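What you see is the complex with one protein chain gone and the rest in place.
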């Protein structure tokens, strides 16, 4: 695994560049990402392209032996460009334009802006496409950041109508698919269809789902336009995009298919603070991040572009954007780096080289402080670099467990939670975390992926499931666990004629006759576990494998398939996974709090995310907090 | 009492209709409401009326012996209609249009839309007005649902100015009435007056009160236009409108006066979850609803149209619109049906016959599942139907207790709460619930109603009180309890010259010299009770009947009148009601938790809303949870 950093030569006096480059190399870095926010310096006046400074920056970095990931600057169009086409900005759900003054002030559907992006990407790809130091490209930056996937502009509405026409052919077909007869919502032509915002009460969920699919497709095609240009002018370079954490607004599997390598931006402390983790976790892991945050995304994005992935931005210290921004515990930057290594990252790039003293992110730490002194992370980078060199390249083995992830499932659950606490990402994360607490390696795969070779397969929920994927599941002979709401919707966001679980009935002979969502604080007790949030009533000739105290069946098993008819707690998940592990002949172990394991083809990595030293029974090692141990696999 | 259901023939293939009708009749239903969302099927293109399908639907239902309640489809104008007059939509308080894509996307004040409504209502009334199966009409659907009473459109502003002109005659009179001199808010002409939204800080409360009165009058006149048309073309049919729960945005007494029969939509579980009931109630009654929710509305709406009322939509299972949507406890659908019966409903109609598999309400249960199998409620409907038949028609006796309810009072308290926790509906509900926990039957009456024949009269609060109603109260010789803030405002939302209680001083010789609102968690203790939220300082020569520990008087009695100078808790209410009961010679009994009683002229119904079996001392019966017992009255 290579190490790198994000660098902004345009932020610093040119006389600092060479020394910066020398120090990067000295610190163990060999990659540097540049350019992604530099449009106003590349083209300070319309049509006047100033490449000279960027030429020199690339030469200087290259001279120090660094390879370059070059970003297209389309996330930050300059003011003059916005002023030439003011309607290029996105319109928010409330109908307000999202103006200039920060970043991502564009609508994915605006034809004029797309043309400008092709123009600047072409110019950049032509100039640097064959530069020997340029090893890879990044398109744009963090698609969707600051809630920018959905736009409700005229441009978006117009393209949505075309998209609908292509999908449905006739307004009648659309009306039937969506059930528009319901509240006289029928359209006579596609021209009558608007985006689903600003309705009196909720719009048709089918309307929302198609709008989300459309918006995701817009991101895909926006990205593909740049990918096509770069492929043409920059042969043999990798193309990537830096995805974000806990973010499902577009289908990353779809975008990932057009990339050579998926990358993501890893900020464990900010994510812990900003997401659903409760007060206890936010306190106990305040300076480490919850132990599964980074791993979850490593495993998720590894499944997005054919297995190749990396960390484009790695948190090196306190960030500036969470409600509270503590510093990582000493050791955590090295630990996070090694966790990425153990999961097969091709590189980890720290954001950023030097903390900027100005503008929006001036409180975001870097490897250097603003005064160019080394920040705390610098030495941890050196430690990680040495350790990585010592261990040598790691091959990934297929994990024993596949966890099925679907962006469409996230949209369905978000559009129609039915209970306020039914959150897709939280459900999947809980299942993932239960696996990892039992010491299991996991591949997170899309809902269309091949499941060949897995020993255990879990799908926390898949409301819409294709016939093909039902077939894929049906051919498995390993233990399979399917979660609630699976098969509960058709692709048109309607209830299947034969009710849930729809096509899954091929191997799960049961019917969900009714569902209940349960308020926070109310639970249904079973023997040593609780069901919260969601409970289904099952009609089946199967005897429940596990039932609630009241007698209602909660887990139903048929051959190698299990269905969980509610939102399981950690105890139920643990015992189900142990049971499946035992059936599959896979060893599980209940790890102490804060401890996690990851195996490559040759090594076992044990990480302690906790605040106390912990003894790992597997090796007898006592592992200090914020520390790790690597041992060769004896198999 | 008849049973019925809400049915949408346009949602189902025509070949299913006859079998549906047959099954309805078999289940014990004799009524079916149809048509209220079908505009896009009745008039798929402008001016092209397609009655044939509706003719056939009506014949099919009629052939099975069902009587029909026909709804005008004006709650869901089709897209083509909105596109012909885009400014027909309401404008929300923030100034945003409330667009097409769900329902109720119209402004009550838009002349063009009113004309369209008259057109479609006339056509419908002409076609079906004398059909023998059509037994009743419903105007529109749930006026005000999704916060749609108030609109801040140009159309509304224009009609508001006319309304003000009619009320005040001259701008000077308006300025004086509102006190517009206060912040130089004086108008020189009615044309200068705008709706009260989008002001820098709160607008004049008198401005808001008149805007609410105007908006309520707009609902009244909108409804009346349809009523007049239907009366003309459909003689001898009942006309109704389906009101909602815990909803005070327009004056239901005013609308009710134009109807033959008031109906409402009863969703006890959703209402429990969505309203002010605390965590303990929301947990203990999660699957039953709080025991007074349905009864409160039965008693309220019975007072709206001369005593005739019904339940147009009865929850038959989980709904889709509350934060959490659990299933009713087995037995509750029958229990709710019997509670309506015991309160004198002419019919109870379940919403809906079959759960729709598509669109916004696909997660809303029906009597049938989407796959046409019977849902849990079906058998409970049969049980209720049999029990109702067995008991025969029930006559209502006048209740011993009258509770005075005023929509205007709700508006005044909402416009000027003065303390964040002063909520009108909650106050009235607490007083109602205290009566019912003591086994009393209650009539909820308007603030202009005759109080003849009542044994106890309570008015939780009446900030504005007419001279006529003061006279009505003054002539009573039964115990009367008046709550805080009563008589504290003139009709122009000013403080009376002689302060509160204004005209009530005719029989309550006291003056409210000062009021305090009290923060949540702070209380004022009395002997066995607490005052929270609101406390008044009273000047009077009367000795307080009940005082706080600090000596401040809280209840003042003069002859048969009592005034409560604060927000009483359940203990104080209970002892006051017991005292009044004793004075009036009415028996009260402290019912066990969850138990409630309702008497008709001939029978006593006892309902157990709790989770445990309870013995009812009155009869010795032990009543199972979610169950009821009916016994003939021995008087």
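A and B are the chain letters, set down in written order, and residue numbers restart from 1 in every chain.
Quick note on the criterion: a residue touches a chain if its C-beta (ideal position, glycine included) is under 8 Å from a C-beta of that chain, and two chains touch if they have at least 3 such contacts.
Being a predicted model, the structure only gives us computed values, none of them experimental.
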Residue among A:2, A:369 or A:552 touching the omitted chain: A:369
Residue, one of A:40, A:201 or A:571, that touches the chain absent here: A:40
Listed residues A:286, A:542 or A:589, member touching the removed chain: A:286
Contact set of subunit A toward the excluded chain (per top definition): 10-11, 37-41, 44-45, 73, 76-80, 83, 90, 96-105, 145-146, 148, 273, 279, 282-283, 286, 317-318, 320, 323-327, 355-363, 365, 369-371, 373, 375-376
Missing-partner contacts on subunit B, residue numbers: 94-95, 178-188, 192, 194, 196, 198-207, 416, 418-421, 492-499, 513-522, 537
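Please note the rule applied: only the chains that are shown with their structure count from here on.
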Centre-of-Cα separation between subunit B and subunit A, whole angstrom: 47
